[in-house]
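Structure in structure tokens, see below.
Now for chain A:
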Amino acid sequence: MTGETLIFEFLIPVLKIIAVILYPMLMVIVMIWLERRVVAWIQGRVGPNRVGFQGVLQPIADAFKLFFKEDIIQKNADKFLFNIAPVLVMFSSLLAFCFVPLGESFKIGTYTLNLWIAASPVGLLLVLGLSSVGVFGIIFGGWASNSKYPLMGALRSVVQILSYEIPIGLTVLTVVFFSRSIDLIEIVNHQFHAKIWFGFMLPVSFLVFWISGIAETNRAPFDLPEAESELVAGYHTEYSGMKFAFFYIAEYAHMVLVSSLVVILFFGGWLPPFPNVAFLSFLRWIPGFIWYLIKIMFFLYLYVWLRATLPRYRFDVLIKLVWKWLIPLSLINLLAVAFIQYIL
Partner candidate 1 sequence: MLEELTDVPALNKAYRSLEEIFGDFLLGVSFEKKELSVRIKSDGLLSILRHLKSALGFNALNDIIGLDNLRSKAEGAKRFSLLYQLYAFPGFVRLRLVLDVDENEPVPSAAPVFQSANWAEREIFDMFGIRFSGHPDLRRIYMPEEYEGHPLRKDFPLEGRSDGV
Partner candidate 2 sequence: MKDTRCARIFPWKGGAMAFKEIELNMGPQHPSTHGVLRLKLRVDNEVVLGIEPVIGYLHRGMEKLWESLTYTQIVPLTDRLDYLAAVSNNFAFVLAVEKLMGLEIPQRGQYIRVILAELQRLASHLAGVGFMANDVGAMSVLLYSFEIREDILDIFESYAGGRLTIHGIRLGGVPFDLDGEIIAMIWKALADIPRKVRDIEGLLNENRIWKHRTEGVGIISADQALDYGLTGPALRASGISWDMRKDIPYSSYQDFAFDVPVRSGSDVNDRYLVRMEEIRQSIRIVTQALDRLPPGEFQAQVPRSPKIPPGEVFHSIEAPKGELGFYIKSNGTDKPERVKMKSPSFINLQSLELMSKGNLFSDVVGILGSLDIVLGEIDK
């Protein structure tokens, strides 16, 4: 094996794999800090600002604390399922990041550095499918806890996630109509060639996808399954220590994943804005993945903003919302887009 092969075919992929684990983790750490500071700011408080400069080391302190907590398992809990549940949820959130591209390819000498692990021609399907595997983790967690509150929380959560998958699928189809491909990289390239982002071409799709994405991640205003005031903490009530940390991290990683999908599908991924405006061409000097990060941060901020402002939807209203409003709306949207595409 030559030195070249060693580097290009072994070392760099391994580094990339490490990066794909670290990238969501880093984003999660940033999210934890961002959420607590932004929610505090909206509520007229300060939020954590003691640990490190402006509190940036707070998530590390939290992780430390959770690491040292006692791992409690109930007597009658199903041990195998109880232990595997957080792993499943984490696994599904992180694995999907393998197929999410972060930016354009770089040319370093003769080698093209791709800012993704695997460029699959069915990337979109893989990402959506893998992120749904997390549902198993939730069911196992709720059932194995052997307690009524987690069980009810898990059931609600599962119904919510499964129902909201449908509008996601339908709206993604409208994007695919235009991009003619379910390769995520191709979708962004198509937006580059079309000089317009799908979010502006298909606003209804974007809105439905965004709302369903919030519901997928069990975030406010759809966070009834883990509402503090009603079910204590839903399906992760009985978890403590590192297992709870896994659920926590997995939820944030899922949020980052959904934000990434929204940005890639509807907001041009790593493309700079205003490509047609001549005097803003300096924006193209900022590298792609910086734009990508800026856009993702915007959507993550939106997540936090909604959490701090809106009350919670009650469960039956939540389900009514998806089955009576979002699904018919996305079906009509699909038909309309197909029709417009046909006549254009």
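Operating definition for what follows: contacts are C-beta pairs under 8 Å (C-beta built on N, C-alpha and C of every residue); 3 or more make two chains touch, one makes a residue touch a chain; residues count from 1.
The candidates came about this way: all candidates are chains of the complex that A comes from, given by their letters.
In this text, all values refer to a predicted model and were calculated from it rather than measured experimentally.
Student: Only one of these touches chain A in the complex, so go through 1 or 2 and give me its number.
Tutor: It is candidate 2 that touches chain A.
Student: Across the complex, what residues on chain A touch candidate 2?
Tutor: 39, 42-45, 148-149, 155, 159, 220-221, 223-224, 227-230, 232, 308-317, 319-320
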